[in-house]
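Complex shown without one protein chain; remaining protein chains in place.
Chains here go by letter, A, B and C, matching the order in which they are written, and residues are numbered from 1 within each.
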Amino acid sequence: MQLPVLTILFPLFGAFVTVALAWSVRSGGRKNVMPIAVGALASSAACAVVLLTQVLTTGSQIYLLGGWAPPWGISLVVDPLSALMLVVVSVGALLNLIAFSFTPSKWPLGKTPAFLGLYLLATAGHLGIVATGDVFNLFVFIEVAALSSYALLSMEGRRATFASLNYLLVGSVGASLYLLGVGYLYIESGSLNMLDIASILTALPLSTTTLTGFAVLMLGLWVKMAVFPFHAWLPAAYASASPAASGLLAPLTTKVMAYVIVRMLITVFPQNLLAGMSGFSSMVVWLACVAIIAGAIMAIAQQDLRRMLCFILVAEVGYMLGGAFLGNSTAMTGTILHILADAAMTLTLFMAVGIIIARTGSSRIQDMDGMFTTMPVTMLAFVAGALSMIGVPPFCGFFSKWYLVSGALEAGHWVFAGSLILSSLVNVLLFFRIFERAFFRKPSVAAVQDTGDWQQLAPLCFIALLLPAIGLATGGIIQEIIQPALKGVL
Amino acid sequence: MHSLGEVFASHFNYIAYVAIMMVGLYAMAAKSNLIKKLIGLGIFQTSIMLLYVSIGAKKGATIPILAKGATTISPADYINPLPHVLMLTAIVVSVATLGVALALVQKIHKHFNSIEEDEILKELRR
Amino acid sequence: MSTEKMTPDQPAQACEKSWRERPAGFLLDTCFRFLILFALWVLLSGMLDAFHLSLGVLSSAFIVWLSYDFFPSELDRCWRPLSILAIFIFISWLMMEIVKANVAMLRLVFRKDITAHIEPDIVYLQTRLRNPMALTIFANSITLTPGTISVTINGKGEFSVHTIDRESAENLPGEMERKIGRIFGE
Partner (left out) sequence: MKKLTLAAVVIAGLLLAATTLDFPKWGDPQTPASMHVSARFIEKSLEEMATPNIVTAVLGNYRAFDTMLETIVVFTAGLACFFILRTRVTRESLDPAPSIKIPLDLAGEDLVVKTVARTFIPMIQLFGLYVLAHGHYSPGGGFQGGVIFAAAYILLAVSHDMRTALQHMSERATHLLSAAGVLLFAGIGVICMTNGVNFLDYGGLAGILGMPLATGHSFAILLIETGVGLTVTAALIMIFKLLSSHGAVQEGF
């Protein structure tokens, strides 16, 4: 019954206790912080999983914070879709933390508790964004997640610091625009609760205020999500940050923002809105096409593995944006599937690259010669992630792309379908270039052997095995989670 | 159709917020100095706070603190408290963002010995 | 000064240390601090119900404990009736002086041959006052009086004062020093 709030409270309390313990106990406290952080995330993940099963069997839950009924108080709304996202966020954060829990020795002395505190706060922020049913509360959660992300991403070197400041400037403008959009909705409806706003706006005739509010709010979310013209912060910030930080934020931030866009479209805004502004929708889909192609082209030019992944991510953002605005349920299904699939495969790829960086100290593509012989397990997981990213059938990436392409064809948008397929072909080129190097070339003399450290490899293998599993479960996910969410909407 | 002056008189708060917001946006986009960019960000965020607070205004109403011994409470007598609550939170958020931003700028200055964006970019390309 | 190694983390211990340093009259000093703060609380709050008064007692006691050594210890000596009398005498005298100096300034400003009469200069003074509170009050009183501004002061009682004409600084330190000294029993 208290599960929705407990999912968020565990990482929050974990962060407080981590900081308090590190500064209160003379020597022992600092050593115990890692188990506390892992424990907090594990409890949160357990709550999320239990919540998902509950929601699937007994239906959505609305948790009233402070016991106040919805339009007056803040509520957490957990329906199948947000329960699934809660599981994705908490499990992703947990796996990534376990995989990188060996790195603290490399971190500046005394900063491990602060790092873990910020890591937990970022996770809690993302969990809250997913769970909340209040548009202003969502803004505050965005800021909790964002502030801790800025700090986490600034850790490694001067390039990272500068990139992080740029991210801060862009991200704050994005969040402020979102807040502005919320203000417009408040002027029009007088409420902040998502369901309440939806019912009020549906009863009112469509006004300029609602339309502008919608546009400004979406603009803010696109900035936070790194849609093409506003994408510059993403490769800069994620490619230069420490592996542990980018492994958390690259899979989560853009996907959670995509979820918010989907949530706004299917829950908050009246159904006649998108129909009433078809010009806007088609403009957004074109923008998505540009984002996909630009991301693919820029990815080809990269010499650094992580930068390349970041630009592929920019293209993936285009997939999700375009699918959400195509305006039919097949495409929306594809978008939601792709949020899930992309979170899983980005996590796999960033985790694998992070382990490569931690072992060899480099993420340049030319340093990957013979990696299949030196780090076989990591490379196998990398291959799984890559195949999923390309869209090879048993992996989950295939199914989401299938739905996106068929949605595009259903809407008659040939260009979107075409750019989707084009970017998949580019992914083939990009990844097979790497496989060729790693498989056929001889490793350099100084190459490190992949010692079987279960702590790193177990989470990686787990998430890599999950990729085909999610793919095979696609039918169930659509039936149990996506169709109820889209019922009566599209 | 209302006259332009009438529209201006009844909507001056919205026009003021847009003007301030654009000042902030311009400062963020056009200035190269990182501190000036942060000042621009501050102006940008403040304009949104102004918009919210001005939504709460009611003609002839007083601050949302109930008078002592008030027996009948009519919502028309007190201005809307909700925007104030929201903006209190937003102000705190913007203060926190500014603190983190200044910390980042200070670290950038330590690394690059400059807070001019173009100089830093030149240095990074080298 | 003790060189005892102390933990800097807890203000509590810092306070305990300063409490230990003042065995004589420390209870009276504490009460004095508490009463001043509590009077300020009542003045600010204006709510005289039991709940708010008890909050006031808690807050004042907390501040006395937390910031014991901020409170200027010199003020403790003003607690005697003689000092309170001296404070009133000093304030009323200072008011008169300020009025007098204002009139003198007015007269100076409206003179036709003003340039012949102003003679900006820096005067150096030595007072026998030593405690920081007395010196601060002295310096601020000089600045408050039109025509003179205190420029620098140090702990040894050496002042430099900027004056606009010769007469302004004529009776410094003089009367003012004596009256302030009486407050602090110096």
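Following the convention adopted for this analysis, a residue touches a chain if its C-beta (ideal position, glycine included) is under 8 Å from a C-beta of that chain, and two chains touch if they have at least 3 such contacts.
Remember, it's a predicted structure, so these values are computed and weren't measured experimentally.
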item: Partner chains on view for the chain not depicted; value: A, B, C
item: Of A:39, A:190 or A:484, the residue in touch with the unshown chain; value: A:190
item: Residue among A:90, A:123, A:154 or A:456 touching the omitted chain; value: A:154
item: Among A:100, A:115 or A:269, the residue in touch with the chain that has been omitted; value: A:115
item: Sites on chain C contacted by the missing partner chain, in the whole complex; value: 1-3, 5-11, 14, 17, 33, 37, 40-41, 44-45, 47, 52, 55, 59-60, 62-64, 66-67, 69-75, 131-133, 135-136, 139-140, 150, 152-155
item: Touching residues on chain A - with respect to the absent chain; value: 2, 5, 9, 12-13, 16-17, 19-20, 22-24, 26, 63-68, 71-74, 108-111, 114-115, 117-118, 121, 128, 136-137, 140-141, 143-144, 147-148, 150-152, 154-155, 161, 186-192, 200, 207-209, 212
item: Residues in chain B touching the chain absent from view; value: 7, 10-15, 18-19, 21-22, 25-26, 29-30, 54-61, 63-68, 73, 75-76, 78, 80-86, 88-89, 92-93, 95-97, 99-100, 102-104, 106-107, 110
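Quick note on the criterion: only the chains that are shown with their structure count from here on.
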item: Chain A and chain B, separation of their C-alpha mean positions in angstrom; value: 29
item: Of all residues in chain A, those that touch chain B in their complex; value: 136, 139-140, 143, 147, 150-151, 154, 158-159, 161-162, 164-165, 168-169, 172-173, 176, 179-180, 183, 186-187, 192
item: Contact footprint of chain A on chain B as seen in their complex; value: 25, 28, 34, 37-38, 41, 44-45, 48, 51-52, 55, 82-83, 86, 89-90, 93-94, 96-97, 100-101, 104-105, 107-108, 111-112, 120, 124
